[in-house]
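Omission of a single protein chain aside, the complex is shown with its protein chains in their original locations.
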Amino acid sequence: MKYQSQAVAKPYFIAAIGLFVGQILFGLVLGLQYVMGDFLFPEIPFNVARMVHTNLLIVWLLFGFMGSAYYMVPEEAERDLENPKLAIIMFWVFLVAGALTILGYLLVPYSGLAQMTGNDMLPTMGREFLEQPTITKIGIVVVALAFLYNIGMTILKGRKTAVSLVLLLGLVGLAVMFLFSFYNPDNLVKDKFYWWWVVHLWVEGVWELILGAILAFVLIKTTGVDREVIEKWLYVIIAMTLITGIIGTGHHYYWIGTPRYWQWWGSIFSAMEPIPFFMMTVFAFNMVNRRRRNHPNKAAVLWALGTAVMAFLGSGVWGFLHTLSPVNFYTHGSQITAAHGHMAFYGAYVMIVLTMISYAMPMLRGRDAANSNRSQVLEMWSFWLMTVAIVFITLFLTAAGILQVYLQRYSDDPQPFMIVQEKISLFYWMREVAGVVFIVGLLVYISSFFIGNADPENQTEAA
Amino acid sequence: MADPVSTGVCDAMSENTPTISVKFASGIYVLLVSLTLVTWFVGRSSLQGLPLSMLVLVIALFKAQMVGDYFMQLKPLQGMWRWVVSLWLLIPGSLIAIAFYLS
Partner (left out) sequence: MFDPAAGQGQPGEGPLGAAGEWRNAALPETENRYPPGDLAIWVFILAELAVFGLFFASYAFTRMQHVALFNQYQLTLDRTSALINTVALLTSSYFVVRAVQAIKSNDTQLCQRWLWAAIAMAALFIAVKGHEFAHHFAAGINLSTNTFYMFYLSLTFFHFMHVVMGMVILTAIALKARKGGYSASEHTGVETGASYWHMVDMVWLILFPLVYVMR
């Protein structure tokens, strides 16, 4: 760890992992509720569990991105963070605000929460993923501004690299796009149109820039390949992301009441959204192949390569499967959507945060470069357990989705929703089993932080 | 001063790459404009039919190939990049031809 202020990343990473566990616990609850509808009713109804599951995911990923930025930027800019104390204060603000919000979801009926938090003054509640009370959203903006100030000033006053500039661009974009969550038109078409400016332009836009920057950083550090080569790839990848993803937003505008040309624009541009992910995969493997050293942190390299592959499969391939409007006409809002959503989020964003934690945490905890062999082996086991589990979750949901779409929409004698849910419930059970394997993997992952700490560090071998 | 259009690494030694002669470039230019006039004339007369459309398409693909070979200087290259434009002309070109054939 080259700069003392990089240490502020540690609490962010710890909080991220803690919230990750919470997210998965609620995921298991939801999975069970799919097949046992009364499970935990009325204490934790399905819609509440769902809000907790999705909101926790987004918040822990944000903690992960911020921690990653706090770790990466001093090293890239070659100077200490502008204001480490501010970073710690904001950490607590974000954590407490987040915790209170989740408690609000769980303990208070949603309409009561809206009343308590003065939603009627500036209504922003009630939309998927943006269920947070307005005051929480304002809190997020404050935290984001402080964060951008901190990171921005550090970069501006120091060495500017492609990695840090792309990261900054992604983070600024993240903050700007979040502002659209405050825009709540009465017209339902416009409501949905702009909602996607937060969601799509996040995960299929600026978040990909963050992903690219973190991946490039880890590859530079672990492979020793020339920075210039890696940074050039990064530019090309993010160019493709923006070219395909911005107008690609149109693939969410097929059926919400917008003009018909969106079916063309959305299909044509979003069909090409897998390209940057494909390039990321080629890029990652190419760089590792061309490496000039064998970095002792084998787990981090595994996570990096795994991220590229799973992001391509989950976001790229599974996304492509249902992106063309003639296909989407049938699959819209089905379990196909859930299949893509899980593998995409895990493959791209969960994995890139875990990659960064894998790379940085050993050094944040006092190691020179990597954990002991024992810790790494456990961590790599957790990689495989979680990744294989998510693949199976995705496959089962895909099967459920195909059956659902056929029975409910495509066949000559379409069946009602609940009848079809009954018929596909076997896949839901299988998904839940895969979910249990996932949380086992997560527990193994956490154990890797506690086991093998006394063992000596894994050493660099001659390349 | 940073070059606005270069990302820093020079992949081609541009000072030594083959360059088309002025006379030849001008010749290609005249050819391309002439072919454009042919296409325009067909368009102007609103003639239709598959054979004519195919001819117009082939002329278009040929013109684009000329731009690729001589203006973009792809012709003297060895290796994959020589064929990059040709491949692009082949794939959408064939698809367009097929679509018009089936219309």
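As written, the chains take the letters A and B, and residue 1 is the first residue of each chain.
By definition in this document, a residue touches a chain if its C-beta (ideal position, glycine included) is under 8 Å from a C-beta of that chain, and two chains touch if they have at least 3 such contacts.
None of these values were measured; they are calculated from a predicted model.
K.L.:
Touching the left-out chain: which of A:V172, A:M272, A:V327 or A:V440?
P.N.:
A:M272
K.L.:
Out of A:Y183, A:Y261 or A:F329, point to the residue that touches the absent chain in the complete complex.
P.N.:
Touches the omitted chain: A:Y261.
K.L.:
Which chain B residues would touch the chain omitted from the figure, given the whole complex?
P.N.:
Here the touching residues of chain B are 1, 3-7, 9-26, 29, 32-33, 36-37, 39-40, 42-44, 46, 48-49, 53, 56-57, 59-61, 63-64, 67-68, 70-79, 81, 84-85, 88, 91-93, 95-96, 98-100, 102-103.
K.L.:
State which residues belonging to chain A touch the missing partner chain.
P.N.:
Considering the whole complex, chain A reaches the absent chain at 232, 235-236, 239-240, 243-244, 259-261, 264-265, 268-269, 271-272, 275.
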